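Only one protein chain is missing; all other protein chains are in place.
Chain lettering (A and B) follows the sequence in which the chains are written, and residue indices restart at 1 in each chain.
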Amino acid sequence: MSLLEVKDLVVRFGDAVAVDGISLTLQPGERLGIIGESGSGKTLTALAITDLLPEGASRSGTILLDGAPMPTSERAMARLRGQRIGMVFQEPMTALNPLMRINDQIAEAIELNSQHVSAQLDTPQLLTEVGLEQKHGDRYAHQLSGGQRQRAMIAMALASQPDLLIADEPTSALDLITQRLVLALIADICARRRMALLFISHDLKAVAQVCTRVAVMHSGRIVETGSVEQVLRAPQQDYTRRLVSASRFAPAATELRPLGETLLQVKGVTRDYHRRNALFWPIAPLRPVNDVSLSIASGEVVALVGPSGCGKTTLAKVIVGLDSASAGSIAFAGQSYRGRDLPKALRRDISLVFQDPFSSFDPRMSIGASLSEPLHLEPALDRALTPARLAEAVSAVGLDPAMLDRYPHEFSGGQRQRLAIARALVTRPRLLVLDEPVSALDVSVRGEVLELLARLQAQFGLTYLIISHDLDMVAAMADRVLVMEAGRIVEQGRPGEIFAHPLHRLTQELVAARLPELDAPSDPDATPAG
Amino acid sequence: MGGGPEGGDTAPSRAVIAYALRRLIGFAVTLLVAALVIFVLLDLLPGDPAQFILGINATPASVAQLRLQMGLDAPAYQRFLGWLGGMLQGDFGMSYTQRAPVAQLIWDRLGVTLPLAVFAMVISMVVGLPLGLLAARRRGKAIDTTIMVLAQTGVAIPNFWFGMLLVLVFAVGLRWLPPGGFTPWIEDSGLALRGLLLPSLALALPQASILARVMRTALVDVAGQDFIRTARAKGLTMDEALWRHGVRNALLPVLTILGLQFAYLVAGTIVVENVFYLPGLGKLIYTAILERDLILVRGATIILILAVTSTMLLTDIAYALVDPRLREGAQR
Partner (left out) sequence: MRRLLSHPSLAIGLIATLAFALLGLLSLVWTPFPITEIDIGRRFLGPTAAHWLGTDNLGRDMVSLLMSGTLTSFTVALLAVAIGVGIGVPLGLAAVAWGGWVEWLVLRLSDFVFAFPAVIVAILITTLVGPGAVNAIVAIGIFNIPVFARVARGGALSIATLDFVAAAQLAGLGNARIALRHLLPNIMSLIIVQGTIQMSLGILSEAGLSYIGLGTQPPETSLGLMLRDAQSLFLLHPLLTIIPGLCIVAIVIALNIAGDGLRDAIDPRLRQGNRNVLA
């Protein structure tokens, strides 16, 4: 008998159908991945199964657990959920009660389900099982790192020794290395406890890593289902094919681009944030960037990679003039500056493309008004030429200049990121700093945006500094990679060489944390040890 | 913003003390500046207290004599420091209209004003918080609508006008309670309590309505948060999850309101005591203004500000005790 059987599940918000009649089954101990992009209904499916839908949503269809329908009374359903199903959510910071110690939150889960199982687990055991130390249990959520919080969530989910674990994007809020460790932990625990897993993710490689079977969701329906090998190696449906090809990056151009003279030179830049303790006494400063030197040649594509908090974004801010170095200096085309003092005449030569296309445009201004803002940096420019310059930039990113009169909310994420690139191009800059340019986009549009960036680079002879944590993307785009850790650049070189033969410990970890390509031979047990 | 993993090793009690100390410094500075503002404002006033005390017929010599005696000829900063120093020792100066120490006058009146504010506070919490809780847990149901309509009306009613209506109903109509006046506590504490019942009800109504609304909003807000979903995933029903995890989190915004509320209740007593002919601070201040007794006005306002700021200080400390995130130097 199946552990879980879902038939014709429909979730509606008023008239809008979010999940449109999906059916799936899960055998005891089986690991099923649900793949889908944002808005595909994958999370709502998980919430519908556990009766945790947000207010305003209604569901229909049958859900059977061990062949029996789910109870209708709220209390009985809640108890069943607690005993049989463990849940792990995407954002562990908000999913934990901020006012309660981790130990107490785990103990509550144990106590709630104490009659259900014979062999009792206790909190220290659970902490150990998920790889936390005992002292972490005495802390509050805000005192733990992202990975530790997610481990605490998993410990809570395991407290009742459930038969089914539902994990909704459990690693997408974590950085690369932690992501890999938590994935390994989930796979490991499921195998050891022979627990079934419903793993919800947009990340095909993560699903391939932990699951045996996969269902692909697209606008509320399951479009394809089957074993991981079948679906991800030989996709039958168009949509799945697009997803699979988008998660693969074309290999980097092998020939070396011709490089010009040095365009940007960073000389011993340090950034300190002065801190004070609770009584206003100065304490040791936070130093996100520590004596960094680098240079970028005209026409070069350089990538800066590193885990979150390594200082790469702070460095980028100093380079574009949003922040100032505490020590050291930067030279752009021979002119020296420290950050915010970047002269106006130079500012037009350096542009920044932001990570999140949804916050990079003022919702109350038309796209045209936002795009013309950087032209402020060219006081000599004739006002009458503004429309032509805007049209030029918008056409360059492959959009219609007629869109300039419209407002940001009328565009999709991918379109907005194109428009953000257009804004960066409006002053005809020489250096583009790209801060995680595709990581906020759905997988299927990432490829197009990267292609666009590559085309623009060739067309206008641009120089790129790409900030990213995504090694695959970097390998496909960059001529040279700088690896940053704790404010310092620890290794650099050509992507092919550096990823094949990493020298520094961090680079080795990053490379090891990379999930295998979908067509690599599958080997779920080959997860690296923490 | 996630604190570093190393953040948890400091003992919370030490962090609370550091936090409280920081607030305490802010509190002292606020009071000091407030005293300075009050002093400067009232010092700017035209008119000579000595002249006022002695009347228009006084000779310049006797006025000068009194000025000297009152220390009015000293430089402003000396008089300010003298006033501050006196207050630290409990000496607020002499009221020249009432011929009595200001501290004594204020102390007597606080015997009415403070209990009134405290009663009103207690009533508003006892009524408002459960109603807000009930409304939130039965959101969208008839009981929620009823409570919210009542609260909407309650916040719109001026407390002093409500006091007048209470007098009409309970004192004039039903004759259950006295319409006004106050029997000092030492004479008959039962009568004193009865005298404060209607005024504190009048003060409490709008505050209870506000508390009910804030509590409901806060709880509804918390109900939509991820950690409530986590609690439900552990096996709790929505109501149980709200009770175990929601209420404490919802109390954070309520706590902020409570702090402000007590402060404004103290100020509100000034208006409401007028309805019930209570001998509170308001009456004292009003007479002092009319008679231009600046020393008394000065002393009474600083006491009111002390009441306001010290409640805010207590709120901040209570906040830090409830919320571990605040103890680590994070600004609210």
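What to note about this one:
Note that in this section a residue touches a chain if its C-beta (ideal position, glycine included) is under 8 Å from a C-beta of that chain, and two chains touch if they have at least 3 such contacts.
Computed from a predicted model, the values in this text were never measured in an experiment.
Put simply, the hidden chain is in touch with A, B once you look at the whole complex. In the complete assembly, the contact with the undisplayed chain comes from B:Ile257, out of B:Leu196, B:Ile257, B:Leu278 or B:Ala320.
Of the candidate positions A:Asp356, A:Glu392 or A:Asp472, contact with the hidden chain is made by A:Asp356.
Note on the undisplayed chain: of the listed residues A:Glu111, A:Asp238 or A:Glu373, the one touching it is A:Glu373. Contact with the undisplayed chain is limited, among A:Arg81, A:Arg149 or A:Arg347, to A:Arg347. If you put the hidden chain back, the residue from B:Leu196, B:Ile210 or B:Ala223 that touches it is B:Ile210.
Touching residues on chain A toward the chain that is not drawn are 320-322, 344, 347, 351-352, 354-356, 359-364, 370, 373-374, 376-377, 423.
Across the interface with the omitted chain, chain B contributes residues 26, 30, 33-34, 38, 41-42, 44-45, 152-153, 155-161, 164-165, 167-168, 172, 179, 207, 210, 213-214, 217-218, 220-221, 253-254, 256-257, 260-261, 263-264, 267-268, 270-271, 274-275, 282, 285-286, 289, 292, 294, 297, 301, 304-305, 308-309, 312.
Criterion: only the chains that are shown with their structure count from here on.
By the touch rule above, chain A contacts chain B in their complex via residues 50, 52, 54-55, 74-75, 78-79, 81-83, 85-87, 89, 91, 93-100, 108-109, 112-113, 135-136, 138-140, 142-146, 148, 153, 156-157, 159-160, 276-280. Listed in rising order, the residues of chain B touching chain A in the complex are 1-5, 7-9, 15, 18-19, 21-22, 224-227, 229-238, 240, 244-245, 248-249, 322-325, 328-329.
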